[in-house]
Every structure is written in C-alpha cells, then in structure tokens.
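Note that one protein chain of the assembly has been removed; the remaining protein chains are unaltered in position.
Let's look at subunit A:
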Amino acid sequence: MKVKVYAVLKDYFAAETEIVAQNITDLKEQLLQLNPSAKEVINLSRFAVNDAFVENNHQINENDTISIIPPSSGG
C-alpha cells in the first residue's frame, strides 16, 4: 500500500513510500523501525485511509492509500 506523509513528517520519511502492513498499529511500528526519532510526531499524528480518518485497529488493504496527518497548523 502507498503511504503518504506531509509537512514535518517529510523531515523523517520519504513523501511517498510503499509499505506492507496489516493495520495502523502495525504500520506505526514499521515506521518507527525505519526512523525511531519520529516517535513523538507519529504518536501525535492522525491516520487516514483513502482520505478518511481511521482508528489504530483499522485493517489495511493492498490497494489503500494511507495519509499520515501531523497536528494541523493552518491559518
């Protein structure tokens, strides 16, 4: 599945990567293995699958696009 990150998360990961994960909790663990220093910002982020926010236990399918949304700072 495709994983897209935004804003400050691009200081830790590529903007777009392919990762195979069962659910959001699994994905978080894999991201932290890739870059342990991202722990704080990952824990503050929301996860969306195909543009809809989901909980940690959400099952991920092969063709899903996951967006990792750090805390907003618009305005």
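Assume contacts are C-beta pairs under 8 Å (C-beta built on N, C-alpha and C of every residue); 3 or more make two chains touch, one makes a residue touch a chain; residues count from 1.
As a working rule, contacts and distances are computed from a predicted model.
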Out of "Branched-chain amino acid transport system permease protein", "Molybdopterin synthase catalytic subunit", "ATP-binding cassette domain-containing protein" or "ABC-2 family transporter", the chain not pictured bears the UniProt name "Molybdopterin synthase catalytic subunit"
To test your reading of the contact rule: which positions on subunit A touch the chain that is missing from view?
4, 6-8, 11, 44-46, 48, 51, 53, 67, 69-75
